[in-house]
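Every protein chain of the complex appears in place save one, which is left out.
The first chain written gets the first letter, and so on, giving A, B, C and D; residue counts start at 1 in each chain.
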Amino acid sequence: MLFGKVAGTVVSTRKAESLEGLKLLLVRNVDVTGEVGKGYVVAADSVGAGLGEVVLYATGSSARQTDITNGKPVDAVVMGIVDTWDVDDKTVYTKYASAKTADV
Amino acid sequence: MLFGKVAGTVVSTRKAESLEGLKLLLVRNVDVTGEVGKGYVVAADSVGAGLGEVVLYATGSSARQTDITNGKPVDAVVMGIVDTWDVDDKTVYTKYASAKTADV
Amino acid sequence: MLFGKVAGTVVSTRKAESLEGLKLLLVRNVDVTGEVGKGYVVAADSVGAGLGEVVLYATGSSARQTDITNGKPVDAVVMGIVDTWDVDDKTVYTKYASAKTADV
Amino acid sequence: MLFGKVAGTVVSTRKAESLEGLKLLLVRNVDVTGEVGKGYVVAADSVGAGLGEVVLYATGSSARQTDITNGKPVDAVVMGIVDTWDVDDKTVYTKYASAKTADV
Partner (left out) sequence: MLFGKVAGTVVSTRKAESLEGLKLLLVRNVDVTGEVGKGYVVAADSVGAGLGEVVLYATGSSARQTDITNGKPVDAVVMGIVDTWDVDDKTVYTKYASAKTADV
């Protein structure tokens, strides 16, 4: 899995029938330091992720191992919202960073 | 999934029998800002995409999860035509951009 | 799928038993303009492609969706010989280009 | 498989239900000489790897071939802790390098 940041949504009216009802997120790559990169992926949303949230996404056949993506032509799925990660015992990212007073 | 722009079609007369009748599209990579890049993929068309349209395509085993690609040696499929996407609440791409008067 | 040019053949005497009888082609990458690049792949041949021919190849589990590769440790297969492709309504490649008088 | 170094852990509270109980490791890429690179992957832990350990991880559908990842939306798994590797008969990495007196 890789980290990504939800940048927006993708609207597709004409599509494979099995994709009806799936929410498609535009997810930008995030590196190990938390920086957003140039790469992106369009992923099905299985966890109700919102704009700006940092998420985990899985690709390939693993992206079809959720109830909503099973058997569908989908090669990427957001399967977790990241609370925090650390590198060498230092917290690199926490979702509460930008709202310290209210949430922490 | 990734964004792509339909650049043309590919004709192959001598091919695996199971591919008979499949339409093969030449799809150029499109980045998150809507720019066409150097990369490309040849993908089976499952939605009737036309020249110049911006599409979504899936790769790997996920490309075989449509009625027309099931069980075939196909590793990329166009499974949606993109209407619009946004980045940080700004519309980056809309298929109606080049025909504002007539279509919007 | 991607375009490739058949550059040669690969001989392997000691190999997984299931690979007996498979023809292994050395295929060089071809970009969207028809130029041969540095990359390559070794692919099983399912269509009788010859030296110098421009082909389509599929990778991953999709490479096992032909009669000759089914259930074998093969991650790339040549599944079509390219006649022609076009970009924005201009023909970029045609297999008859080098033999215009005789074949067209 | 590739070598990686366990850099930390990833916490995700809101996630696909099937992921409950899985430990998610942040694994940084390690090259053939043992150097840590910029790349990373988030992988499920199937062997009880600890911070700083050099591990082997598998990706794609192969990452689901363990008891704890079977059928789950997981595309990377740590499936081995590396004791040692050599290149051209010279030991490049050994896990006992930093504790020679105590452990060897």
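We adopt the following convention: a contact is a pair of C-beta atoms (placed from the backbone, for glycine too) under 8 Å apart; a residue touches a chain by one contact, two chains touch by 3 or more.
A quick note: this is a predicted structure, and the numbers were derived from the prediction, not measured.
The shown chains contacted by the absent chain are C, D, with contact judged over the whole complex. The omitted chain makes contact with just one of the residues C:Met1, C:Val30, C:Ala43 or C:Met79: C:Ala43.
If you put the hidden chain back, the residue from D:Val6, D:Leu26, D:Val42 or D:Ala63 that touches it is D:Ala63. For subunit C, the residues in touch with the chain missing from this view are 7-16, 18-19, 24, 26, 28, 38, 40-43, 51-52, 60-61, 63-64, 71-76.
Within the complete assembly, residues 1-3, 31-32, 46-48, 56, 58-63, 65-66, 69, 77, 79-89, 92 of subunit D touch the chain that is not shown.
The rule we apply is simple: only the chains that are shown with their structure count from here on.
For the pair subunit B and subunit D, chains touching both partners: A.
Each chain gets a centre from the mean of its Cα atoms; for subunit A and subunit C, those two points are 35 Å apart. Our note on geometry: subunit A versus subunit D, Cα centroid distance of 22 Å, whole angstroms.
Shown for subunit A are the residues that touch two or more other chains, namely 60-61, 63.
Taken as a graph of touching chains, this assembly is arranged as a line, each chain contacting the next along an open chain of partners.
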